[in-house]
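Only one protein chain is missing from this complex, and each of the others stays in its spot.
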Amino acid sequence: MSMDLGITKRADELRAKVRTFIDEKVLPLEDEYHSEVGKLGDRFQFTDRMTEILESLKAESKKAGLWNFWLTDSERGYGLSTVEYAYLAEEMGRSHLAAECFNCSAPDTGNMEVLERYGTDEHKKKWLAPLLEGKIRSAYVMTEPGVASSDATNIALTAELDGDEWVLNGEKYWASGAGDPRCKIFIVMTCTDKDAPRHARHSMILVERGTPGVEILRPMMVFGHDDAPHGHMHIRFTNVRVPKDNLILGVGRGFEVAQGRLGPGRIHHCMRSIGAAERALDLLCKRAMTREAFGKPLAKLGANYDIIAECRIEIEMARLLCLRAAHMMDTLGTEAAQPYISQIKVVAPRMACKVIDEAMQMHGGAGISQDFPLANMWHGQRTLRFADGPDAVHRMVIARTELKKYRSNSV
Amino acid sequence: MSMDLGITKRADELRAKVRTFIDEKVLPLEDEYHSEVGKLGDRFQFTDRMTEILESLKAESKKAGLWNFWLTDSERGYGLSTVEYAYLAEEMGRSHLAAECFNCSAPDTGNMEVLERYGTDEHKKKWLAPLLEGKIRSAYVMTEPGVASSDATNIALTAELDGDEWVLNGEKYWASGAGDPRCKIFIVMTCTDKDAPRHARHSMILVERGTPGVEILRPMMVFGHDDAPHGHMHIRFTNVRVPKDNLILGVGRGFEVAQGRLGPGRIHHCMRSIGAAERALDLLCKRAMTREAFGKPLAKLGANYDIIAECRIEIEMARLLCLRAAHMMDTLGTEAAQPYISQIKVVAPRMACKVIDEAMQMHGGAGISQDFPLANMWHGQRTLRFADGPDAVHRMVIARTELKKYRSNSV
Amino acid sequence: MSMDLGITKRADELRAKVRTFIDEKVLPLEDEYHSEVGKLGDRFQFTDRMTEILESLKAESKKAGLWNFWLTDSERGYGLSTVEYAYLAEEMGRSHLAAECFNCSAPDTGNMEVLERYGTDEHKKKWLAPLLEGKIRSAYVMTEPGVASSDATNIALTAELDGDEWVLNGEKYWASGAGDPRCKIFIVMTCTDKDAPRHARHSMILVERGTPGVEILRPMMVFGHDDAPHGHMHIRFTNVRVPKDNLILGVGRGFEVAQGRLGPGRIHHCMRSIGAAERALDLLCKRAMTREAFGKPLAKLGANYDIIAECRIEIEMARLLCLRAAHMMDTLGTEAAQPYISQIKVVAPRMACKVIDEAMQMHGGAGISQDFPLANMWHGQRTLRFADGPDAVHRMVIARTELKKYRSNSV
Partner (left out) sequence: MSMDLGITKRADELRAKVRTFIDEKVLPLEDEYHSEVGKLGDRFQFTDRMTEILESLKAESKKAGLWNFWLTDSERGYGLSTVEYAYLAEEMGRSHLAAECFNCSAPDTGNMEVLERYGTDEHKKKWLAPLLEGKIRSAYVMTEPGVASSDATNIALTAELDGDEWVLNGEKYWASGAGDPRCKIFIVMTCTDKDAPRHARHSMILVERGTPGVEILRPMMVFGHDDAPHGHMHIRFTNVRVPKDNLILGVGRGFEVAQGRLGPGRIHHCMRSIGAAERALDLLCKRAMTREAFGKPLAKLGANYDIIAECRIEIEMARLLCLRAAHMMDTLGTEAAQPYISQIKVVAPRMACKVIDEAMQMHGGAGISQDFPLANMWHGQRTLRFADGPDAVHRMVIARTELKKYRSNSV
């Protein structure tokens, strides 16, 4: 019944290395990287300099052993616990580029998790190995334009078996990372039997990005930004044929795969949200102490002490809730930890949005301008309130769990 | 003690015309206009098609007499009351382009107000006349990078009299509209005597945009967008020389001008915020009734009824508060109406942000994408929480007014 | 399309008289009245002094013509509009005793409304006349211990016709005012046909308080207070026989009566809530200006300006919303005004609770003690969030109205 949410000695040492790496190597190059992105004509390419920056950072971190931390409880990596990883991911949340530098970025970690758990040896060899090496990237292709994302049972893109091949037809969007030219493999949620029971209709199928019939229609814009070269793509599948063996786990087991994938993926986002909130509060406090109005530092005016205190409190509570969910995953497993993960999934992006919003307000106009990262951070956190399930769905999971105590059959 | 917040017959007729014009003429061209903006290389220019769209709409509305409604209680225009104008401005808030089509857009209306009230005959002839005609545009140049915008008494750009000329030196930013090539005149807040009493240090001076020494450094980005071709520009003034007569009202009377300008300007924004919120709630409800999850329209799921009800309530309260402030301006004058204007200035953008945020959440990922105007609307409303004074300053005004009742000398 | 929410000249004159009467006559006796209540052994009686205080105040106000203002649009009273009455009721909300002094207190006004609208001549002569005179009081007997109050269609107390008499059996509680010895008549919601369509099952029947079989079981406590001598009683009906003609309007028309009654009743509460909130803000500001900590008046510390400003804003918005609903009642009638009434019913008590809570916090411990009326006021306002329909039901009404625009058949 121990619940140690502290950082272990080894994780603390890794955290120090990760922090130093981010501060000294990543942050100084981040602005240059983003200004290169601004120069792109074809938005979903890399300039030579972008490649150089990213690959050199990855090479360096890999060499230093700061790589694939997310492989919790695995023989392939450090074998960190989820709690230990939480402390590292929080650090990565302070920078936009950091997670990728340590091969810990979404959606690859979730996709690798899927391949590791449910993939065949062939899948692992062909896709997991280069992903673990950081040589390729991947996309998770789930959401559809015609279906409410809160109820995935309606997913409609069809996959039909025709001889030795699956034939896919339909549309998907918000395929994050599918714009990246290095993205080579899609994990696609398909409907293989629309008349089956609700949770047995769907199957997860691997599709190579370049397969004929895969047509990238457009990038979805996030608050007006294409997030190039990563991209959240709208894709049409027209008679896309892939080998029968590209099926993951089994026909009608798509939801099982999705569930297994989502626990860790969700909490990794939350860990980074906490790091983002810390960065925002840091900016807020700096501004509050250095700007003056009415002859006093902003910190001393009006409700600003209260604002700072409430931000600090909310960050602390969110971090503890996140660590507790991580601890539950470590001790009870992902499935049993779902309601705890849903709790932090509701809390973390909302909290981060609030702290960033207060930081923007403290900065005045500057807070939403290019002179500070706050506007961009807010976009990212606000988006998380839909990604991996909207808040309302997570609240439903939490309430159901609560009410189970009061009736044998769930409400 | 009558307080008629209803719409008059004549305003209702105008509203019908304005609404029809927006629905039939403006909205159908809005997407094309924005896609033209997306093609701009030099961001602060107009393509021929942009000019064509805008000028033909303006010509048509001017011809139909739908022009300069904002000139309340004036012989030049309709002589609408502020309450009447509120109903028209709310309509304009539903569309991004609409206000300009009726020559009712910020910052021009505020600037014309300044010239009308405080300008010399020469100023009026040279600048007000073409502004009223919609032939040129203008910018209000107030905010500085080095000074907290909540306390304008620290504004530092200097203006020194040298013979018959004012010589200006310093930096300004967030000069909205200064990117537009049609913008010909700046109204600049300057410091003419930093040792004078707090509210007598500053003077308002007219500067032609093309005057030597005026250097546009960069556009300020609003949540990552340059808002071209309008633009919120960062400008450096280096030994900028303008005629002595470009002074407005008098030396040391800059605050008086600023106060006179801000009342109407602030409330016009709020009126449009209410229109924006109505549009967001309309989108929310449409989505809630047409999307299904778990076998039901979204409207029937979870807290959605409560969300819709709370949005409706908040819009209604904000509209009434706005109309009440407008009524106070009509009956007591702008200065006496300040605390009422501050009330709606705090409420309207916050309310609109909330309604738009709920609408985004109801749409899932689509809500923040290019397929809906919500993300863009949210940016605009969030920005208003700083523009024309941050919320905290307006709350200070309201509280001071409240507490005056309890002590003769203000706290 | 006029919407005059201002106070008319005649209402303003009445308001001045009402205010003076409350300030000079009612408030000075209120404490004494309450301390008399504290002495009661049998809690639901009057001491001689209580009777003396109340009856002399009533005699005086009746003589001054300050009586039965609530009879809006009626030939019997002033014929005030609902908007005019709102201004008077707000004044009454500042004092616990005031409404009764002007014969404007719940539940009598609603009950008189029922008798006036739906009663027979006999009902009017026997019950309405003495109620209008302030000679007796009445109770509205609706809520049942076994049924969710949010869904009145389940009301279960039975009334069966046996010859020329209705025979009632069942239990009711929260019968407000039924503890008062002057209460002579109950209006009872009964189930006359549980198999009829949902809204035709119930009938409204008049029951004299002293009828055999009516047994008052206990007072319901409101936050631990019995609200003597008024009382919110739990009552058992055992074979209670009343004449057939005691039926109001018709068999199965109970809901129609309830709906007609509730509109005005609900909004009267809301008008008084606004008066209560004004009193709380007044106390808050006085405390903030007269207490010191850290060498400054509390007003100048931390977030207190912001708190005061937000309270002022919320009161203003609620008042306008209330006046707008009143105006709708005056112009469209009670039924068409229902969604507007639901809006203010959600807003007013919640707003008042918030303002009172802030006032309590500003006072420290004193704020919840007998030295200030705030604790008692909070109890009253919090109770209103259930009374006459819980908030959630009113939000449902508002949302349904909103969504009707989007589909012909309601959701």
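Here the chain labels run A, B and C in written order, and each chain numbers its own residues starting at 1.
We adopt the following convention: a residue touches a chain if its C-beta (ideal position, glycine included) is under 8 Å from a C-beta of that chain, and two chains touch if they have at least 3 such contacts.
Given the structure is predicted, the values throughout are model-derived calculations rather than measurements.
Undergrad: Using the contact definition given at the top, list the shown chains touched by the missing chain.
TA: A, B, C
Undergrad: Which is it among C:69, C:173 or C:255 that touches the chain not included here?
TA: C:173
Undergrad: Have a look at A:242, A:347 or A:377 and name the one touching the chain we're not showing.
TA: A:347
Undergrad: Can you tell me which of C:60, C:151 or C:245 touches the chain that was removed from the display?
TA: For the chain that is not drawn, the touching residue is C:151.
Undergrad: Among A:126, A:199 or A:324, choose the residue that contacts the chain missing from this document, as touch is defined above.
TA: Looking across A:126, A:199 or A:324, the contact with the absent chain belongs to A:324.
Undergrad: In the complete complex, the non-displayed chain touches which residues of chain C?
TA: The missing chain touches chain C at positions 143, 145, 148-151, 154, 173-174, 220-225, 232, 291-294, 298, 301-303, 360-361, 364-370, 375-376, 378-379, 382-383, 385-387, 390-392, 395-396.
Undergrad: Would you write out the residues of chain A that touch the absent chain, in ascending order?
TA: 1-9, 12, 281, 285-286, 288-289, 297, 299-300, 304-306, 308-310, 312-313, 316-318, 320-321, 324, 343, 346-347, 392, 394-396, 398-400, 402-403, 405-407, 411
Undergrad: What does the interface between chain B and the hidden chain look like in terms of residue numbers?
TA: 302-303, 305-306
By our rule, only the chains that are shown with their structure count from here on.
Undergrad: Please categorise the chain-chain contact pattern as a line, ring, star, complete graph or other.
TA: complete
Undergrad: When you average C-alpha coordinates per chain, which one falls nearest the overall C-alpha average? Tell me, please.
TA: Nearest to the common C-alpha centre lies chain B.
Undergrad: Quick one: chain B and chain C, Cα centre-to-centre, how many Å?
TA: Chain centres of chain B and chain C, defined by C-alpha means, are spaced 44 Å apart.
Undergrad: Hey, how far is the Cα centre of chain A from the one of chain C, in Å?
TA: 53
Undergrad: Give the residues of chain C touching no fewer than two other chains, as numbers and ranges.
TA: Correct list: 305-306.
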